[in-house]
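In this view, the complex is presented without one of its protein chains, the others remaining in place.
Labels A, B and C are assigned to the chains in the order they are written; within every chain, residues are numbered from 1.
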Amino acid sequence: MFLAASSYASKVDFAFYFIIYTSVILLGLIVGFMLFCVIKYSKKNNPVPTQIEGHVGLETAWTIGPTIIVMMMFYYGYQGWIDMKTIPDDAMEVKVIGKKWSWSYEYKFTDNGVEKVKRSGTLVVPVDRNVKLRIESLDVLHSFYIPAFRMKQDAVPGTPYYMWFRATEVDQKYDVFCAEYCGDSHAYMRSYVEVVSADAFEEWVRKEPPPEEMGEKLFHEIAACSTCHSIDGSKLIGPSLKGIWERRGKVVTDGKERSIVADEEYIINSIRYPQKDYAKGYEGVIMTAFDETVLSDEDIAKIIEYLKTLK
Amino acid sequence: MAQTAAELSYTPYHRETSAFSGIFSWIFSTDHKRIGILYMISVLTMFIGGLCLGLLIRLELIAPGATVIDAPTYNAVFTLHGVIMIFLFIIPGIPAIFGNFIMPLQIGAEDVAFPRLNLLSWWLYISGAALLIIALFTGDKLPDTGWTFYAPYSTATEGNISLAVFAAFVLGFSSILTGLNFITTIHRLRAPGMTWFRMPLFCWGLYATAWIQVLATPVVGITLLLVILERGFGVGVFDPAIGGDPVLYQHLFWIYSHPAVYIMILPGMGVISDLLPAFTKRTIFGYKAIAFSTVSIAVVGYMVWGHHMFTSGMSGTAQIVFSFLTFLVAIPTGIKIFNWIASLYKGSIELRAPMLYTLSFIFLFSIGGLTGLVLGALATDMHVHDTYFVVGHFHYVMFGGLGIALFGAMHYWFPKMFGKMYNEAVAVVAWALIFVGFNVLYFPMFILGWNGMPRRYYDYLPEFQYWHVVSTIGSWILALGIFMMLFNLIRGITSGEKAEDNPWGASTLEWTVPSPPPLLNFLEPPHVTHGAYDFEAMNKGKKDSKKKKKGKK
Amino acid sequence: MDHAEHHEEHPMIGYGTYISVWLALLILTSLTVAIAGFDLGQYTTAVAMLVAVVKTTLVGLYFMHLRYEPKVFHYMILVTFLIMVVIVIFTFIDDYRFSYLNHEVQAEVHH
């Protein structure tokens, strides 16, 4: 069977196998009895049927029996779930932000008494440590799903929801999927969890990319603009941003066409209020709006610096 | 066979003349039998459309990456596949076709209570279907939300949602009218002596279904209307940008759509309860238990909708309550299954095509239902929700349940509806292909789902490919079987042998009228003196009437 | 069909009855409006709903003749009413819908 790598995964698997094995037995009995009757009481073997109206004892038996069985199933289901839902108090919090079509992660930490935020496009977590996820969405519904942890929680715009896990295997990399349909590239809204040792984690959190690389990282990983905008001129969901800086172009605002120059103001507006102007040819294509909580003004400035390099 | 006096002197319903001629004598007919046939043609057409889309989905998924279509098209294809299969195939399915044709015959009525509403219901069905097709060819982008139309994606996407949603609204209306008609018919038009507990179980299934149709459909109606208002005017009730709560949309949607799964399955269960006695020649085991379990499924079915929302961000208490009640639904369903297999005991079983479908229904539906328990359990659903495990589950219950029951019904009532017989050997081969193809197609989905393959995925990781390929091959076997079955039935209509009035020796009332029945169903007003599956009384009755006839001579 | 022959004619309801019901309805309406003036706090809505239910009952029993209809009608109405209650209660069990919308709440189950 495939790997189960979180603290509660084994309970989930137990509930699963309990239900499956019980079901297989029941189904076996049902099919067995059916086959037996079909042969034993075929028209040839039993030309004269016996009319049996019913039997109160049997009727009671197959009401009470299944009731007991399903209550057990409910109980084991509940057992595994209550673990998932009871978030340990000592858990380290990571913010998970879903948007069309990428996941990004934010870690708060203190460095010499200064509050800092680390952002990443991969969920890096220390092994054997309780991790609490605060799951948010910027646009539509998404669902944060790590099969190896048997864990899933929808990301609902407007409301954060919480989930937690404790990874049990070190130096592993697992897939993260989006499990709630969210548009064209739903199937590509993937990410990874990397489980590392506690020391490696501390080192990783504190490591900042050099400032000049930050714009690139934001563009490709954290804000993941690159899921919709190519940098090589090819057309994805949105227009390519190759040579965008100071490019002249046409946009559609409130149904009317107008010419613009892609200067700083225009780019900032396109990130903050993407539905105001549509690049011509992309009318109605809804881009996620990034407010200050997700991309600060400095972040946008860094992204613009990066865009300037895309000649 | 020598023709009896009755046969010589009646006009079958499809030959009857009316104020209209040609095709108009059908599409403007208020005769429940003609409307049943109209529904049969339109529902099966839609089914074939949906089936082709299903095959296209499977073809695309034969390998990772782009295979035959691009991602937006794929998303539109599964949305349409779902919408067509749910709203145009499976919900109208058995009630609209066989409920219309057979139910009035079974209770000894001349027609349904409101024949004109019945026709209106068909017209609404056609309008809904037309609107859906119009939605495909207008607007900038195909509707791509999945059949669940979840907000806020549905309120924000540029896809042509409003029209598609309106189509679903219209279809809901059609469904409501059918339900309203059947409740009134069963209350008011039962023949003298046809007491509630002498009714065939098929009628019980329809009766419970009809109540759900009447009391659940309006809720989805208003929900879909709100999606349209949201798109048009921004009323904001589901849009978090304005202040609304998308999870509330899910509550409202499932308040209808969970009871709707019982709209789908209860008529199918009714069919099975009718077919079993016909091919075992013995009364059904536990008639009342089956009747009551039908009603209790309908009732408890109203209280479990939250099991679709375990990962949506619902309160913990709600999750526990909904999970608990979900397990309770399994109990009446189990009672049915056990009574059915007990009905085989000491029968005199004939494995004709309808009976093969009946037995495979019990098998496939059980697999579907039992995997439903995995979904209903809290811990496991957190993992398998929105994966192929769910896709496997609902195809087993819907297609393996209702779909197979519908195929069985098509064979069983075929001689009554058309007065002809299909070729039995071809029917059995087609059944075998369907049965094998079905399992090869859908069983791998459980494995995929348990291993974490999400649903509604255009593309997937290479490690999932093996089972996807198996599944795609299964889809071809299944499709082959279905086309063979349809071909065989159509050939039966055009050039089948003439069928007797009661070719199966079944005990319910519809078999006492000529095949095909005359316009007003009964040549002599029926008088019911025994239960639906009372073979002894039926055989005695036959002897008595023969004696009488002899005596007259 | 057997029912069709002996459909019971319900007794003629006097004009006076209708007019009294109408007057009662108008009085109840003024009552609701008046009560809204006082501040009954959380009970305002409860009282308003209670009055609305009484008004509905009057309309149903007299204007819609339910008093004189066969029992089936009453059972059917009861079923519809119960379904409505079930839908509301079960939605309300999910109380995150109320708390979450305004402020942040923990998603844990507290035991």
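Methods note: contacts are C-beta pairs under 8 Å (C-beta built on N, C-alpha and C of every residue); 3 or more make two chains touch, one makes a residue touch a chain.
Here is the rule we go by: contacts and distances are computed from a predicted model.
**Student:** Write down which listed name, "Cytochrome oxidase subunit III", "Ion-translocating oxidoreductase complex subunit C", "Phosphate transport system permease protein" or "Sulfate ABC transporter ATP-binding protein", is the UniProt protein name of the chain that is not shown.
**Tutor:** The record for the missing subunit names the protein "Cytochrome oxidase subunit III".
**Student:** Write out, one label after another, the shown chains that touch the chain missing from the document.
**Tutor:** B, C
**Student:** Of B:L351, B:V469 or B:L523, which sits in contact with the chain we cannot see?
**Tutor:** Answer from the full complex: B:L523 touches the omitted chain.
**Student:** Out of B:I37, B:I90, B:L119 or B:V214, point to the residue that touches the absent chain in the complete complex.
**Tutor:** Within the whole complex, the residue contacting the unshown chain is B:V214.
**Student:** Touching the missing chain, which residues of chain C?
**Tutor:** Contact residues on chain C toward the absent chain are 1, 3-4, 7, 12-13, 15, 18-19, 21-22, 25-26, 29-30, 32-33, 36, 39-40, 44-45, 48-49, 51-52, 55-56, 59-60, 62-65, 69-70, 72-73, 76-77, 80, 83-84, 87-88, 91-92, 97-99, 101-102.
**Student:** Residue by residue, what part of chain B touches the chain that was omitted?
**Tutor:** Contacting residues on chain B, toward the hidden partner: 11, 16-19, 110-111, 113-115, 117, 176, 179-181, 183-184, 187-189, 214-219, 221-223, 225-226, 229, 233-237, 242-245, 248, 252, 255, 518-520, 523-525.
Following the convention adopted for this analysis, only the chains that are shown with their structure count from here on.
**Student:** What whole-Å value do you get for the distance between chain A and chain C if each is reduced to the mean of its CA atoms?
**Tutor:** Chain A and chain C have C-alpha centres separated by 44 Å.
**Student:** Which integer distance in Å separates the CA centroid of chain B from that of chain C?
**Tutor:** Each chain reduced to its C-alpha mean, chain B and chain C end up 35 Å apart.
**Student:** Between chain A and chain B, what is the separation of their C-alpha centroids in Å?
**Tutor:** Spacing between the chain centres: roughly 34 Å.
**Student:** Where does chain B touch two or more other chains at once, residue-wise?
**Tutor:** 245, 247, 313, 316
**Student:** Give me the residue numbers in chain C that touch at least two other chains, ranges are fine.
**Tutor:** Those would be 100-101, 107-109.
**Student:** Which positions of chain B touch chain C when the two form their complex?
**Tutor:** Spelled out, the residues of chain B in touch with chain C are 109, 187-192, 211, 215, 219, 243, 245, 247-248, 251, 255, 302-303, 305-306, 313-318, 321-322.
**Student:** What part of chain A is in contact with chain B in the complex they form?
**Tutor:** 2, 8, 11-12, 15-16, 19-20, 23, 26-27, 30-31, 33-34, 37-38, 41-43, 46-55, 58-59, 62-63, 66-67, 70-71, 73-74, 76-81, 84-85, 139-141, 143, 145, 147-148, 150-154, 156-159, 161, 175, 177-188, 283-286
**Student:** Which residues of chain B touch chain A once you look at their complex with the stated criterion?
**Tutor:** 71-72, 75, 140-141, 144-146, 150, 152-153, 156-158, 240-241, 245-247, 280-283, 285-289, 311-313, 316, 319-320, 323-324, 327-328, 330-331, 334-335, 337-339, 341-342, 344-351, 359, 362-363, 366-367, 370-371, 373-374, 376-383, 385-387, 450-452, 454-461, 535-536
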